[in-house]
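Right, I'll just put the structure down here and ask away after.
Omission of a single protein chain aside, the complex is shown with its protein chains in their original locations.
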Amino acid sequence: MALSASVVAGLQHLLGPAGVVLTREGRLTYESDMLTLYKGMPDAVVLPTSTEEVQAVVRICREARVPVVPRGSGTGLIGGATAPQGGVMVSMTRMTRILELDLANRCATVQPGLINLWLTNAVRDRGWFFAPDPSSQMVSSIGGNVATNAGGPHCLKYGITTNHVLGLEMVIGTGEVVSVGGKAADRPGYDLTGTMVGNEGTFGLVTAITVRLLHLPEAVKTALASFASLVEASEAVSAIIAAGIIPAALEMLDDAMIGAVNAAVGKVYPDGAGAVLLIELDGPRAEVEAQAERVAAICRERQALMVTVARDETERALLWKGRKEAAGAVGRITAAYLLQDAVVPRSKLPQIMREMVAISKRHRLLFANVFHAGDGNLHPLICYDDRKPGELERAQQANEELLHACIALGGSVSGEHGIGMDKAKNLPLQYAEADLNFMFRLRRVFDPDGLMNPAKLLPSHPACGEGFRPARPTLPAGTWV
Amino acid sequence: MATGTDRLAAPATLDDIRSCVHCGICLPACPTYRALGEEMDSPRGRIYLMRAVAEGRLDVTETYTHHLDLCLGCRACETACPAGVPFGSLLETARAEIERGGRRPLRRRLLEAFIFGVFPHPHRLAIVLGLLRRYRRWGLQALVRRSGLLRRIPPLAAMDALLHDIPRTDGAPPEFLAARGRALGRVALLTGCVQRHLFADVNHDTMRLLALAGWDVVAPREQGCCGALELHGGRLDAFRARARALAATLPSDVDWIVTNAAGCGSALRDYGHWVDEDATRRVAARSRDVTELLVEADLPLGSLPLTVTYHDPCHLAHGQRVRTAPRALLGRIPDLAVVPLADSDLCCGSAGVYNVLEPEMADRLLALKIARIVETGARTVVTGNPGCLMQIARGARARGLDLELVHPVTLLARAMRWEDR
Partner (left out) sequence: MVVTTPALGGALRAIVGTEHLHEGGAPVDGAAPRWTAAPATIEQAAALVALAHDERLAVVPRGSGAALELGHPPTRVDLVLDTRRLDAVLEYNPDDLTVSVQAGCTAGALAARLAGRRQILPLDPPGWAARSLGGIAATQASGPLRQRYGTMRDLLLGVRFAQADGVLTWGGAKVVKSVSGYDVPKLMVGALGTLGVLLELTLRLHPAPDHEATWLASFRTPAHAQDCVAALLDSTVQTNRLEVLDGRVLAACSLPVSAAALAISIATVEPAVRAQEGLVKAIVQRAPGAVQTMGASFWKTYDRALAGFDGVTLRIGTVPARLVETLGAVQAVLPGAAVAGAAGLGALRALVTHADVSVLLPPLERLRATVGEVGGGVTVERAPRALRERLDPWGPVPAAALAVMRAIKTEFDPRGVLNPGRFVGRL
């Protein structure tokens, strides 16, 4: 679908030629987020710098019934920032300002394009940080984090993005600018802030975000424990949680991933281990010391091959560098992979690990694991060669089987990446028709014309269509008629 | 030997592209992305375009060429990349393909013809610089500036602003300087083209410091250009010829080949990749930045009460991964305060001849760099690359800022208590 001349002229008039990308070469680079399996080239990319401009873009598109797709840094893993139906992609990369820093009230207000880590960089010297830390935090935007309700290693202790968002400004599908929440506690009315976080752009475009900042802890201790296999490492994880210890982060990498990371950033993890746990404890020093001892003891009880603690900030940074760059480092072992994000109850980790090994063998595919074990949030990278016919299909089949296994154990289809195009078809595994219908209707309130990031988040399922009515309870008949 | 110009179409190079998993960690490291916020002017976007060309989804168009030309080749993305994508050589290969197709606008081609006809030729460069010196002395500069010619041809304006002071020197350091005391070994100095003519003192100081550090230093007089500019411009055949010639000129019996211009050093280290021969591989393996050797030495440094900041030349920090040695050396000068520079490894816009070819983007990056430098409060900026020295000095001049730009070697020489050894 090409844009009409009047839409193009309207956008160019609004943003100037430098604010609208129309060349095929330019648009091509916007066809995918990190998950290049899904491609959808927008008809135009616009780069607004203010809320007013975003609103004007939405109004132009709405009038012409053109889809609007928001994009931050394009690091999503769900085919969220792609334009399968064409339309206008709104890049937030020129809205990167910190609008207000209010440390007395522990919060900051930022534009959506601001890179996650840059916020922490701006306040760390004064003792503060922004807690949500997706592994992409050195590049992903806070607007993108809000859109997907991003998690990260330290969300185990600190909670995911939604727990840190106090207020939002959003241009919703009707073209209105809506401000919700804010610095002050306990606003009356529906929790629209909480409802909007994680909407993946299907309600509209976030144009400003007020987030909570946390004080840096007194002490941080990062330990590395290695195990013979994923199963033993998983048992240690379950035991740590069951012992009532919630580490700041509890991450697991398997042997394939250890190899890739060591190749990327130097030998940071022990070779020859079947799995390693990266365990971080933070808080008051005495608490960290006490918990570290306990965690080390649990790991040893669970047959850890080795337990070491980073001696200084440099060693700690190196352990984390390996973890944070794992998804990129996998480029060293495979050219293409699928990334699963399902969740199981954390006590079921050993069980799902056994299942995963079986699936991997059955399909003769390499699974490289790097994940948030403490949350039960799996991230196997299912490696395949896209040049070998049929291998992608096998990888997809394996992916589906694993997902079904997770749901069968009481899990969720996505822990932190979101739904996008990738998981929409899987939502009915987790939700009944009535549940999907409720979500569809909620979406329609914000986006009555169905133009905001269409074809994402909800499946093209009967329950998500107009006119579907879920089954109502059967009433005792005849009593009152 | 495979001809490198064909590599992009060959599966081997497509593999290099394929190692990019599209994670985007490179984006914030990229100067043009920082300035524009556009995917197609980011490393990830450029790789995506190269891949589209390699896979036949896209032709080599003028727009494609423009996005690749806008790349500074600073290789900050390589430092950031967890997958180890060799962006620099991918870019050089892609530019070679563009070069063969001749798809650039005429004006740019003429400009490039001039640049590549002069800069890599020390003798020609000397003549042109001599002309420029006269151009200034005779008041022609003022005349030309008034004519409006510069405004209409931005690259000329960029060059005019860049070459502010042209010292009159013969450019050549001594051919040999013996180590003080017992020699650790023998090193050869690459004297560079621009370095030799515009920063001759840096070469002299480099030799004196190396000698004091215990090295016998040779500086062959008739050494040619290293070919860095041609490599970055995708003129691979010309580059290869230079690499072979230089490798043949430099003595083969030295322990190290020392460079003090980051751009040259980075090119030398890539010799083996582009020309897979004994001599070039040897040059690549033995190439070291001067700071890497000096940091191992025990230099008698005296007090230098000065506040400075350090800018990482891209081809030192990213191209050669040398970050700590220059900082460590500065840290050893008594009473010298080194204030950290935010985004110290973000390109200043110089990037070889980029500031002449893409003056607009170069100016934006320069403005950012100057703003960061001003934040530090330091009046002296230390950096080990002639391009950066000229570019930042130009930015300071244009803003009426009193900034001193010095090579680390110059600063060390200033702090040396020469009589102590």
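Which chain is which? They are A and B, in the order written, and residues in each are numbered from 1.
Here is the rule we use: a residue touches a chain if its C-beta (ideal position, glycine included) is under 8 Å from a C-beta of that chain, and two chains touch if they have at least 3 such contacts.
Note that the structure is predicted; figures quoted are calculated from it, not measured.
Q: Identify the visible chains that the left-out chain touches across the whole complex.
A: A
Q: Of the residues listed, A:10, A:26, A:144 or A:198, which one is in contact with the missing chain?
A: With A:10, A:26, A:144 or A:198 as choices, the missing chain is touched by A:198.
Q: Write down which of A:124, A:267, A:285 or A:361 is the residue touching the left-out chain.
A: Of these options, the touching residue for the absent chain is A:285.
Q: Which of these, A:24, A:39, A:59 or A:106, touches the one chain of the complex that we don't see?
A: A:106
Q: One chain is left out of this view; which of A:100, A:218, A:271 or A:301 touches it in the full complex?
A: From the options A:100, A:218, A:271 or A:301, the contact with the absent chain belongs to A:218.
Q: In the full complex, which residues of subunit A touch the absent chain?
A: Subunit A touches the chain not shown through residues 102-106, 127, 148-149, 151, 155, 159-160, 162-163, 172, 176-180, 182-192, 194-195, 197-199, 215-218, 238, 241-242, 244-246, 283-287, 289-291, 343-347, 372, 375-377, 410-419, 423, 427, 430-432, 434-436, 438-439, 441-446, 457-458, 470-476, 479-481.
Just so it is clear, only the chains that are shown with their structure count from here on.
Q: Centre to centre, by mean C-alpha position, how many angstrom separate subunit A and subunit B?
A: Here subunit A and subunit B have centroids separated by 39 Å.
Q: Which positions of subunit B touch subunit A when the two form their complex?
A: 15, 18-28, 33, 37-40, 42, 44-45, 48-49, 52, 57-58, 61, 63-64, 67, 81-85
Q: Looking at the complex, which residues from subunit A come into contact with subunit B?
A: Listed in rising order, the residues of subunit A that touch subunit B are 21, 23-26, 28-30, 32-36, 45, 47, 73-75, 91, 93-94, 96, 113, 115, 136, 138-140, 263-265, 325-332, 335-337.
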